[in-house]
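Excluded from the complex is one protein chain; the other protein chains are retained at their positions.
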């Protein structure tokens, strides 16, 4: 679509919002004109030259080339742009590992209350009891759900939660002068953030293989652990959509070697109200509130990745956290928690996401949480059963699916030359967002499918119909599948060209 | 698209919102079950059987068949339905007589403030000073703009404003015992609401012809007026998009005959800040706030049609209005205004629309209002000039366009057999909402085109391009035009079938 | 901030294309003596920022009262999803769906709405809304008179227990056409069925359920009595209450002929009185007398199902002076909200609301009448409103309660001179036990 810059090329001169505007604007003004405009642009209405007293050398010479368009032009442009997206609100979106469930509007309303939205982050505690009380309540709920002793809400996404958790592991070993532990173990199928986090925390990464049933290969683990092991990062259910049955043994092995256990909570939806990571032996974990707790993904964020710790790692949790003393809530800082790994954000993380998650938790309640675990698992197993009956191959046909499951399309790829990516693109034409493709890497031509509990049986049945239709098409007219999508705003995009010719910003003139 | 009822047929049993719900709902319950559910459904949490004490005979036997669906199903369904609409936010919408201009989001925000939204309409004046002050301010602004002495905000749309105005004319004559006046005059090109209103007020309608230049035929008017004339209803600019130049003479003729002059304010956008109906001799008028004052049309409402009166008709304005006494605002009722034609709504009209209009007025200010008149007229005249140069016929080529203008496509209809309706439908394929077609009726194959001031020159140029392209297509491939639209959710609909087979509600089973 | 996108250069180019020298020339057909740009009482323009602050200061005044008022506008919970969806630009900034192909969203919403309202009222047909409950009752009366005029003359009976504002609006709307309204008297707050006699012939009888005082009318008896006398029956109903109350289509042996009312309880904020919407349903035989829009299902050129406005020959834009009404713009957006609201709640959710309201109001009344001198004015059965007599003038008490942050109800003295000490109270499903206690304590304070 035309960009806002192209619209501005002809439509400019009518900036929509000028705090003090009353009459006709000129074109995008040169900076000196901007200064003049500033004269009565303040809320005070009092005159004054905003730039007076500032050294000339620090002033901008030419204004930035931002679009200069009318409010209608903006509204129309972004309304029409939005229509080009698939989203939960419009489509089934069974993206494995991402828990694309319904984002309740009531939670959005709660977080949007003026008393939260207009609150300055450095408001003294005395004027923030309600807000702090909300965070405290969420800390308590998350501790209970995970079986942890402490919870810090400050990480701003799963990966930052991982960072916090692994930094805590390091802080723990450091505090004990156990400085030879330089390795973090991860299963081969781990999410990319796990190894990346370990490296960001200064660790080497060592991968541990899975056995053929999809569980961790215990012998390989035994071979890998040792005095260099700082810890093991894993999810359970795993990224293969399987519950790690040997988790008790794994925990023992790692702990016996002096390592700690990190739980990546991205897959918690499957076991909500069914089992707790704390009981499995994990020492530290993060949660993805934008997954399990239904806060909207926002086309790529924001999220929140609270980090929880058991007794052992409690002293190292990042600040700030919320404490309750004598009936009053207050921010706990490093003064209160001298062992803390410290701050991770300018203020206290993504408050708005935390409030949404709290609102969601309050609506679900304990019974609702248990139902989430049940029905997310029911939906995944049902979809797996139906797809299998429709002739598709499950990656782990002998295992129970959790909240998600992996399909392998290598048979189709070999027989018809139609890849998982081709299936994915063709699904878009059926009005369904594609599942996660090619992850986990160890499953060839992989589809990781996570329907979530908020989708209806009808929606799942329609997905089976679509897959069946594409499967047939792949046999009869594979080129048709390989050319997909056909019904979207663009056809398949040239990613190689994008990377090779790097066109990252708008430029005047034809943009191609 | 699938209806919500069809979704409910399989998805039911999961009502999204249950004020007191905690656990799994059953299917749409029979009423006795509903009663049981009511036991702890109240906000109080206290037990109680909501139906206890009510006579069995007054209780519903079977629950209504409303959809029983989940919140996600609702959100997805109506999100996807909304995408099937053309709207100002998404499209150029040059619907003549409707003033489809940009609806500022700030005005929507202002009217949505909790202090307005959560206010009970019968809140005592003492707790409503801010709200009443807003309405008072709007009364003042509208009086100034129109040159009227009094303004009642209570009518809920243009047509109800007309009703109020004509009822006031009747009240005026009645008060003077002038009971022989049984006729309302309207120009032949008048909007349908004008004659319909006259009849609702118990009058006979008499049409007055226009002369060939589009002004009113003064001789015909002279012939029509007389002792039976209660009044004349007209707009200025007229529905033909022309300023009635002989308005002074017309007013004299009607007034001399003892009749009153009603101004239909639907076209006020053209003369905002340029001329006032009060100065033209009008005694009473209504405004369409959803047109001139940019309150959104809402797919068919709500609107607001404040009615204004000069000195003569002041006593008859509908109640309630807002008065200011000793610095306090209060509702004025029939006790204050014994001559009033009385109430027209349960409370005081469409407050939310009034607040939007006030917000819009405050942002525009007096200078902005003048610019509205200027630029709405500029856009219409520019578009007319360009279309004419592109080979289209203006209905009144020798006249200045106002904020809108009429095109006649009869030449095309004769030459290619492509009607105005065909052009209209084909425009939809170009992403433009069609202008008003076949109105006013006296112009054959008419397009009434109103671009409004908030559309850019670019958008107008694109419209000319689209019209030019369709004009060419009409010559080369008229069937293609007659078969339009092609790119919308449905192709041309069978209206005859709709009227003949009257399918007005959903029924179980196939719905066609 | 007039939201105009033109640069001076563009405006200049456009004037050149038109062939005029300046903007002024565009207005050369307006006689000079009529030109006026004086707008003294219109303030200078404000930025959005300044306007929002100005409006917020006014909105804040007197806001946040705990609401126990009803009388036609009710403080119900509206699920957040309702307006998040209804205010999408695609719904909010579209016009009436004249171009059906470009308005399938709105048209299908109307079709679904018509279906839901028909279900709720147990009537065969619903239109796409009228302005509000009161004016809609006026339309219903005109409809009935048109359908029944020859048989029964232009007189209509309105129960005295119908909302007084509604009775006034009806009289104003129908009076100009020479239709007379007469009152069907009440006893102890409801139509006195025992006293129903043999009136002069009337075209229609209007009865409200629950009535203005929150009491339930004996609708079966009244309906049958009216039908026996050849009158049509117009049911004025609270749509939320229909989740549990017998729907108009089942009143008496034949059912009411027309059902109407205000849709505010179906997802519309009180919003200082409006916009709300009026719903209007009827028997199929009366559909050609119906005012307002109707959406119908049909097929397109390819045989695909779609929706369009239908029976437009009833409407002013086609039939002009012979139309069934002058209504044009209606309350479309509120209909959209109500449709979404009903879809979210379903029958069980709506019943839950109804029963919650009734429970809470009973708890409220039970608590208030424990205060010395406070008594219910009428006997049960009330639905979710109740008239309560106080030992002091109700208006004074109301004003005093406001100081305690409580909107205590609606004072009835202005409507019924003998009820100067009477308050109409209502506790919706939103009121908690604590709220009720707050009210009671405040009232104790005020009455002490």
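Note that the chains take the letters A, B and C in the order they are written out, and that residue 1 is the start of every chain.
Here is the rule we go by: a residue touches a chain if its C-beta (ideal position, glycine included) is under 8 Å from a C-beta of that chain, and two chains touch if they have at least 3 such contacts.
These numbers come from a predicted model, not from an experiment.
Shown chains touched by the missing chain in the whole complex: A, B, C. Within subunit C, the residues in touch with the undisplayed chain are 47-49, 52-53, 77, 79-80, 84, 87-89, 429-430, 432.
Where subunit B meets the missing chain, the touching residues are 10-14, 16-24, 26-27, 43, 69-73, 75, 79, 104-106, 108-109.
Basically, only the chains that are shown with their structure count from here on.
Taking each chain's centre as the average of its CA atoms, subunit A and subunit B sit 45 Å apart.
One simple way to say how far apart two chains are is to compare their mean CA positions; for subunit B and subunit C this gives 18 Å.
Chain contacts: subunit A has residues 10-11, 14, 22-24, 70-73, 75, 79, 104-105 touching two or more partner chains. Shared contact sites, meaning residues of subunit C that touch two or more other chains, fall at 1, 3-6, 10, 44-48, 79, 81, 84, 89-90.
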